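Quick one: the structure is below, and I'll ask about it shortly.
The complex appears here minus one protein chain, its other protein chains still in place.
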Amino acid sequence: MSMPNDVADKATAGVAAAEAGTRELSYAEAIREGLAQAMEADERVFLFGEDVGVYGGAFGVSGDLFHRFGAARVIDTPISELGIAGAAVGAAITGMKPVLELQFSDFVTLAMEQIVNQAAKIHFMFGGRASVPMVVRLPGGSGTGAAAQHSQSLEAWFAHVPGLKVLQPSTPYDAKGLLLAAIDDPNPVLIFEHKLLYKTKGPVPADAYRVPIGKAAVRRIGTDITIVGTSIMAIRAMAAATRLADDGIDAEVVDLRCLRPIDFATIAASVKKTHRLLIVYEGVKTMGIGAEISAMIAESDVFDFLDGPIARLGGADAPLPYNPVLEKAAVPQEDDIVTAARRLVHEGRA
Amino acid sequence: MTHAATPSATESASAPSAGHAGGSGSGSGASASAIAQRPALAALDDATLAAALSKMHLIRKFEETAEASYMRGLIHGTMHLSIGQEASAVGSTLPLAVTDYILSTHRGHGHCIAKGADPALMFAEFFGKENGYCHGRGGSMHIADIEGGNLGANGIVAGGLPIAVGVGMSIRMQKQKRVCMVFFGDGATNEGAFHESLNMASIWKLPIVFVCENNKYGMSMDIARAMAVADVADRASAYAMPGSSVDGNDLAAVAAASSEAVARARSGGGPSLLECKTYRLRGHSKSDRNLYRSKEEIEAWRENDAIRRLEAELLAAHRFSEAQLREIEHAAQRTIESALEFAKASPDPDPRELTRDVYAQ
Partner (left out) sequence: MPVEVVLPKVDMDMDSGIIIGWKVAEGARVRQGDILFDIETSKSVMEVESPGSGVIRQLAAVTGEPIAVGTSVAWIYDDDEATLPSFAAPAQASAQPAGTQASPRADAAPSPAAAPSQSPAPSHSPAPGEPSASGEVRATPAARKLARELNVELATVIGSGPGGRIVEEDLKALAATRQSTPAIVALAADPVEQGALVPFNPIRRIVAQRLAESMRTVPHFYLSTQIDMSALRDLARRIEANVTQVAVSKPGVTILIAWLAARVLAGHPRLNASVEGDAMRVHAAVHIGIAIERDGDLVVPVLRDAGTRTLTELVRDFAQLRDAVRTSTIKPAQMRGGTFTLSNLGMYDVDAFTAIINPPECAILAIGRTQDTPVARDGQVVLRPIATFTLSSDHRIVDGVAAARFMSALRKAIEHPDVVT
């Protein structure tokens, strides 16, 4: 599942894919390379979490970093999510740049207190006198048969919290570039990585480039409908767009990449052009990302450009099931996107 | 020596006990003329004691003044007063250097002043003023003095404990000689964060001193009903770290125990758990009606007042004259009065800057 080159990236990051040193890397490899480059460049950066050391990370992301950087900088922790999240806060406010891996994003529920009450608020609560430059990596999403407690997409929870930044890279290029940008950032940044994407490959430059936080990517330019996707849904939206093109529907695909801060300007410009909007995300649809984007449209001048209802595709109102058929049915699939886009364009119905 | 004045020492479990550490009873039965001092007191020179006593007065008067301002409607929100716990805050921090860190609690005014905060900036923060420590964004529960090593008071019970672990990691990784002291109450020791944090601090031998100010109640819940072990210090054994329990109203005893723990942390010996048994003479917060404890109990602890005890002991040991003690107190009073005036005269924040510090730039 590789993606065409990122329109926005070319413009903003100044990195052409054709540049020498660009290789095909997997999403996991791209993250690992980013981690290594950050640790090489800045001794304040360290990686810690459960099984990130010798084991190499539950999803193999940290890989050989333990051997390359040693136990002092790639630190295995006890299974204490609240404790390690707080440790990231403490290290960050005293001069370090911790990168914390929570083994499954679901486990963030155990660390909520430190992330929401402490990390997100310290800078504000202390009048700007302290900052919390920490990064939390959270493997999320369904599709692995891991059932209800290991498959959730909880990113929207954190997008609701001022003080946090929330990223969802969908390509190897973005996975590395956003990670490096997150490590540079003086704020707590949560990166929701999708477990199904770890093995996907794409072009990744060798240098330590950054993808700017807060900038969506227009993955495909089209005129008939805007499909905003997050994480793996941006990938599925691209596949759907190819099929829609066969129907004569020219879809524009926007990969949101960042939930907070959200790049509404890019969405707005696209919807003003296409007059139709479909939002696709894996988190539970109700009270989710789609609702927020829809409301932003409704409250803005983009409202006047709508030529039909806004449609959302999101996770079912159910915990993620174990059965593979049910699991697929619980989150939007490529077919769902095609169907929804056709209905919006041809019938004007959400 | 004032330990004889400890109320009900032999009668009730609810009464404060003499310190376990720090030479309890060393001056027991001393006559008025006795110069014999407890080693814990003798270990502190006059300047240190004068500064410590001054801070205890500052804390007491700061809180009394804050309370009065609150009751006159000058301060909104709520506040958690530590009146009665001054020896714990001042004694624990006595061995700390300016460059050392503390993490404080919702009942944190004492820690703040003890670590060297300016009462004027604290008052300004209480009044929500732009030139308060947190520009009026934090208030009573979130005072931080980052430059002074105070990494902030915390409104979440046990919220500071995991952060302390990270601070300890940070000190270690930056090869500093600093120590991190984290305060928390007895209630916090029933939070998972406490156990996760002590465990991590211990396995990594981090330079942390865990100071539990056991004031006997988690809001209204008596510690005896909330905790399976008798003393918070007992919990240290589960994490293979030293745990000690002291009379938290005994400045010298607290200072002695803290010195030992700080020295261990600074020398790479790892963390310690220090339990200071003390008592808050006021309610949990301004809305507390004290339904869960008796007037007699409160009165008994009032008799055990840390400031009065210290002054009596200093007089008895001829370390300070009455006039010197009064001058220390009056100086503290003047500082607090001018701090209050500063706060009142300070500007309010501009609502247009509401979102100014949501993100660091």
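Note that the chains are named A and B in the order they appear, and that numbering of residues resets to 1 at the start of each chain.
Heads up, the rule we're going with is that a contact is a pair of C-beta atoms (placed from the backbone, for glycine too) under 8 Å apart; a residue touches a chain by one contact, two chains touch by 3 or more.
Not measured: the values here are computed from a predicted model.
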Left-out chain, listing which of the shown chains it touches: A
Sole residue of A:H275, A:K328 or A:R342 that reaches the chain not shown, by the stated touch rule: A:H275
Option touching the unshown chain, where A:A58, A:A245, A:A291 or A:L306 are the choices: A:L306
Of A:D246, A:D317 or A:E347, the one touching the omitted chain in the full complex: A:E347
Positions on chain A contacted by the hidden chain, ascending: 275, 303-308, 347-349
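Methods note: only the chains that are shown with their structure count from here on.
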Inter-chain centre distance, chain A versus chain B - centres from mean C-alpha coordinates, in Å: 43
Complex contacts: residues of chain B adjacent to chain A: 101, 103, 132-138, 142, 144, 146-147, 151-152, 154-156, 159, 161-171, 173-174, 180, 192-193, 196-197, 199-200, 203, 355-361
Residue ranges of chain A touching chain B (in the complex, touch as defined): 46, 72-73, 75, 77-78, 80, 82-96, 98, 113-114, 117-118, 122-133, 162-163, 165, 186-187
